[in-house]
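Shown here: the complex without one of its protein chains, the others still in place.
Read from first to last, the chains carry the letters A and B; within each, the first residue is number 1.
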Amino acid sequence: MTGGPKIQIRGVAKSFGAAGRTAPALAEVDLDVAERELVCLLGPSGCGKSTLLNIVAGFLAPSTGIVLVDGRPVTGPAPERGVVFQEYALFPWLTVTGNVEFGPLLQSRPAAERKRTVDRYLDLVGLRVHADKFPAQLSGGMKQRVAIARALANDPTVILMDEPFGALDAQTREVLQDELSHIQRVEHKTILFVTHSIREAVYLADRVVVMTSAPGRIKQVFPIKLPEVRDRFAPEFTQYESDITRVVKEEVAKVRE
Amino acid sequence: MASFVSNVSTLVESGLRGPALTRRRALALRVGAVIAFVALWSGLAGLVVALRLFNPIFLPGPWLVLGSLAELAAKGQLWGHVGATLERVAIGFGTGAALGVALGLAAGYLVPVRNVVEPIVEMLRPIPPLAVLPLFIVWVGIGEPSKIGFITYATFFPIFLTTVTGVRQIDPLLLRAARSLGARGLALFTRVILPAALPDILIGLRLGVALAFFVIVISEFIGAEQGLGYLINDGRNFFLVPQMLGAAVVLGLLGYAGSELVRLLERRLTRWQHPA
Partner (left out) sequence: MSAAATRAIAMLSALALWAVVAHGNAWLEVVNPVLLPTPVEVGRVAVDLTRSGELARHFVTSLGRIAQGFGLAAVAALGLGLLVGLCVPLRLMTEPVIEFVRPIPPLAFLPMFLVWFGLGEASKVAFIGYTTFFPMFVAMAASVLRVDVVLLRAAASLGASRADLVRRVMLPAALPGIVVALRLGVGLALFVIVGAEFMGADAGLGHLIMEGRTFFNPAQIVMGALVLGLLGSVINTLLLAAERRLLRWRAAA
């Protein structure tokens, strides 16, 4: 694959409900994500940003339109597209190691290789010492680190993150944002990241895509021209924050009406 | 429905319960399933007759079962049997419930009572009640008292245990609040402890009703002249399979009605638990 965008979303729309009484959730979205790019989808709750992510993941079929990854249409979930969920979705009956090892095990990788993979990614997220614990023994932040390690251990080219830090407290949230930005500098994945936090989006994204309220469509795209390692208190950072806030507020106001 | 068995795509899209169905569609499926069940039964029974697979007496069609019930009803016998069973269940269960709730409230609230009653219950509980039935027959003979006493015995356990649980999980703060408001003795019991333990007591009553219908059958197998269990066992002696199945279905209906009755009671009495 040369040149072309990694992910191509073409005229994707989605409505829910039984025949006759459908409610549109997503209206005609077109979006390209380049290789190694981190794009944040931002919008008021219920704007269909998670729906769009689920369609790219292959969990939901679009009502119309198509999603291409590396030029091939998405027809269902596949290991090339790792997913990190807001509710962690760790397998509670498996240890931390067991969870991280899940993907390589499905691909019948030899034990020694699996061990190397697990060690590498647990080191990356700093959880090596907790390798033998069960998810029930971990804090929310630790659980989400395991989930990120699990997604990475499968060596996907695309990672889809659905409000991954949404359930965490403010401090843990910023720590994990730092870690993710560090991981991205090492791993260089193509990441589609759903969030409703403007600060988080500006901190992480190469581009922020603001969506309209339901049925969701793309309202405005903000390329973030900030250095790789970002300072949340730099004037440029706060400038982006207030620019985007203004646009998002219009949509939130619409929902209220 | 695209495919009968879900594939990965449908599993990740809507989970194991599948996509939500419209009310009408779900109802149609349920009715269809019951019709299919009866049709399958009729078809099998008809096939046995047509192909002379085995003596058709063993698998009577639904029409024969209904017919035998209609015949018993026409002869006026059915009501006697239903009445006998219901009377035994009502008296036996009623006594078991009264004892279970009374002793359960006492044992749940008063430690000395608990210390005496619980060991006995703990020892008897693992013994399947049916194993004790012959003892009742030996003690009080084969008549009504042994049947009713046995139902009382069997239904006592679940009701007692849930009542004790219900009382013991009452928030001590609630009792303290009631006492500080002046509730003492009987008033404390009837106005605070009983209502607070009621949801658990009702669970016990529901288990008890089911158990009562569960065990009445076998005590009516052994030395009874009336009752649905007798009807079943009598049918066995004379190879009246339709009568056996008919009586079993009536028992099922009665058991269902009984548990619905408790559920209704539950909804009325514990409305505060599920505010609309």
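Details
In the analysis below, contacts are C-beta pairs under 8 Å (C-beta built on N, C-alpha and C of every residue); 3 or more make two chains touch, one makes a residue touch a chain.
Predicted, not measured: the structure shown is a model, and the values here were computed from it.
Of the candidate positions B:R176, B:R191 or B:R236, contact with the hidden chain is made by B:R236.
Of the candidate positions B:L66, B:I91 or B:I222, contact with the hidden chain is made by B:I222. Counting over the whole complex, chain B has residues 1, 4-8, 11-12, 14-19, 21, 26, 29-34, 36-37, 58, 118-120, 122-124, 126-132, 134-135, 137-139, 213-218, 221-222, 228-229, 232-233, 235-236, 239, 241, 244-245, 247-249, 251-253, 255-256, 259 touching the chain that is not drawn.
Mapped onto chain A, the footprint of the missing chain covers residues 57-59, 76-79, 81-83, 85, 87, 89-94, 102-103, 106-107, 133-137, 150-151, 154.
As a working rule, only the chains that are shown with their structure count from here on.
Averaging C-alpha coordinates per chain places the centre of chain A 51 Å away from that of chain B. If you check the complex, the residues on chain A that touch chain B are 18, 58-61, 75-77. Residue ranges on chain B touching chain A, taken from their complex, read 8-9, 12-13, 20-22.
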